[in-house]
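Every protein chain of the complex appears in place save one, which is left out.
By letter and in written order, the chains are A and B; residue numbering begins at 1 in each of them.
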Amino acid sequence: MGPELIALVMFGLLLLGLFMGHPLAFVLGGTAVLGALIAGKPMVLGIVVNRIFGDVLSNFTLIAIPLFVLMAQFLSNSGVTDKMFESLRLLMSNVRGGLALAVVFISILLAATTGIIGASITVMGVMALGPMLRYGYSPTLTTGVIAASGCLGILIPPSIMLILMASYSPLSVGELFAGSMIPGVLLGLLYAAWVAIIARIRPDMAPSVEPDEKLPRGQLIRMLAIEAVPPLVLILGILGSLLAGIATATEASAIGAILALVIVVVRGRFTLPSFYQALLDTGKTSAMILFIVVGATAFTGVFNITGGLRATQELMRALDFAPWLLILVMMFIVFILGAFLDWTGIVLLSFPIFLPIVQEMEGISLLWFVCLMAVVLQTSFLTPPFGYALFYLRAIAPKEVKTSHIIMGVLPFIALIVGMALLMALFPGLVTWLPSVLYSSSASS
Amino acid sequence: MNTVIRALDAINEVVGRIVACLSIIFAFIILYDVIMRYAFNAPTRWAFDVTTQMYAFYFVMLGGYALKHQSHVRVDLITETFSDGLRRMVEIAGYVIFYFPFTYVFLTRSWEFAARSYAQGETTYGAVQLPVYPLKMAMTVAAGLLLLQGIVEVLKLVAGQYYWKDTSLVEEPHHGS
Partner (left out) sequence: QDSWTMTTTWPSSLELIETDKHFVDLANKLTGDELQIEFYEGGALVPAGEVFGAVESGTIQAGGDWPGYWAGRDAAFSPLATTPSLFNAVDYVNWIQQWGGAEIYDEIYGQFGMKYLPYGVTNNESGFRTNEPIRTLEDLQGKRIRVSGLEQGKLLEQLGGNQVSMAGGEIYQALERGVIDGGEFSTPNVDWSAGFQQVTSAWATPGWHQSASVFGVMINQQSWDALSPETQEKLQIAADATLLWSLAFTEKRATEAYAKFDEVVEITRYDDETLEKIQTMANDVIVETACENENSAKVYLSMVEYLGDYAQWRDASAPFNLGRTPNGPDVEALRECAPAE
């Protein structure tokens, strides 16, 4: 069987397994094993364990994953984030469509803390879904805003996805964080602008907040000072220490987890059962994420060694397109893959194929390309049928919210992401300016 | 059969409940190292290797525990529309086609991998030399725990204990990526 056919069969098995509802991690791992057997090369299965040990177990940078999860779990299990959102929501109550705007802005901040989309979408959903529907926001706008802004966590630094991307590319975590900062925040602002426009032209979809819910100024300020400031200081402190070059992502994640615990204790919200529950939940979530990395590395290794990598590279090279057209094709592939695969899978599969080609292109900054891909990957959480954001939201939404509401809801945001990607293509400085200021000589390489 | 399921199920539950506590421990080790480095200019020689090995041990040993709690992300868009009987067949098929081939290869190859490292007395290289085989052994044990939990999950399906009907799983605090 030729490498092209094996590659196709492997993608077919991947789809089959996903549609069968089997866990993604083991669909990837199982497809790796079946791929090797189908190719008639059971010998190559040795690389599965080589890769799992070398790429996942020995990878120091991945320590940040359980620690960022732990931080998020401490804050949300103890209700600290709930209170923070509530006080910020009341702060926004004077603005038309304020609740939806609050969701966007809180998501950007929360995004910056955790970088874990499941965490931000669930917390935002639990917090804002009920009130938004109660106050007459349309289910479409409600679910769209929550799903789309909840995903920003993976784009706005610190982000697990960017850390993983750095470890699979010649770029540093610092460069990637700096490069995606402006596009990430800008995308958040685009979401906000969209919400503001909808609130103005379709008041039925985003009505104003009732006056009786508003708090007196003094009470509001007190509430903000108590509930919102400490977690926000934690967020800014961690971001600051990363950007100032004081700490590595791993160090920042450890400090963040312990500071989160301190905030919980100081607030008097510490209980042994909720502390232990946070540890257990962190364990499950970390194992879930890292086993996807395990499955993806197994899949990628077998895909490469059975010739899939070479076949795809040759196909891409044979296209003989102008660089911009080739990049467009790559982004389209990412967009399509995003409908079926998780970001870890996409990064692990596409980086070895795309990056060498992009590195050979004259005048194309690799940093710009990777950040562009990070933005386009935002769609991978939102595009049906396989968008993780859709599933997380479905899991917590009440029955009257239809899956079709959620899908219709995310469509405008997918369009906004594509718009952002176009902006980055037209103005590469959106990506390269901040890194060139922070790392003065990086633009030269 | 239910007794067997409960007994086997307990293994990963116990492992998970113990191993899950490690995350806060390596958070504190990293914090200790950071403080020693920046406040006392006396970084530890061991923190880097020890935390890397602890992290690896931590997540890999929790794979079976996460499976027991149905925490591994899956796409049930289609299977949730199936009847219980059909869904059971499809779920079992998923284990047979994907799960068991992977965990079997993971277990047997890890074992060879660990045994070779042990026989060679492999260490990390540099002024601090830590043995490498314990982590490779742990990976083998973890693969065994995964395989075991997969068997338990299939037994549960055969016995008609459907995870999608299990309220204790649905009502758990949500966790995701």
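Going forward, contacts are C-beta pairs under 8 Å (C-beta built on N, C-alpha and C of every residue); 3 or more make two chains touch, one makes a residue touch a chain.
Note that the structure is predicted; figures quoted are calculated from it, not measured.
K.L.:
Can you tell me which of A:Gly174, A:Gly188, A:Gly256 or A:Gly387 touches the chain that was removed from the display?
P.N.:
A:Gly174
K.L.:
Based on the whole complex, identify which of A:Asn304, A:Ser350, A:Ser365 or A:Thr432 touches the chain you can't see.
P.N.:
With A:Asn304, A:Ser350, A:Ser365 or A:Thr432 as choices, the missing chain is touched by A:Asn304.
K.L.:
Of the residues listed, B:Phe26, B:Phe100 or B:Phe113, which one is in contact with the missing chain?
P.N.:
Answering carefully, the residue with contact to the hidden chain is B:Phe113.
K.L.:
List the residues of subunit B that touch the chain left out of this view.
P.N.:
Residues touching the hidden chain, for subunit B, are 37, 41, 43, 45, 48-49, 112-113, 116, 120, 122-129, 132.
K.L.:
Against the chain that's been left off, what residues of subunit A make contact? List them.
P.N.:
Contact residues on subunit A toward the absent chain are 43-47, 50-51, 53-55, 58, 60-61, 166-168, 170, 172-174, 245-248, 251, 301, 304-305, 309-310, 352, 356, 359, 439, 441-442, 444-445.
What we mean here is this: only the chains that are shown with their structure count from here on.
K.L.:
Just the number, please: Cα centre separation of subunit A and subunit B in whole Å.
P.N.:
Whole-Å distance between the two chain centres: 23.
K.L.:
For a test of understanding, state which residues of subunit B touch subunit A in their complex under the given definition.
P.N.:
Within the complex, subunit B touches subunit A at residues 16-17, 19-21, 23-24, 26-28, 30-31, 34, 38, 48, 51-52, 55-56, 58-60, 62-63, 65-67, 69, 71-80, 87, 90-91, 93-95, 97-99, 101-103, 105-106, 109-110, 113, 135-136, 139, 173-177.
K.L.:
Using the touch definition from the top, list the residues of subunit A that touch subunit B in their complex.
P.N.:
16-27, 29-34, 37, 45-46, 48-50, 52-53, 56-58, 60, 62-63, 66-67, 70, 73, 77, 116-119, 121-122, 246-247, 250-251, 253-255, 257-258, 261, 277, 279-292, 294-295, 298, 342, 385-386, 388, 391-392, 395-396
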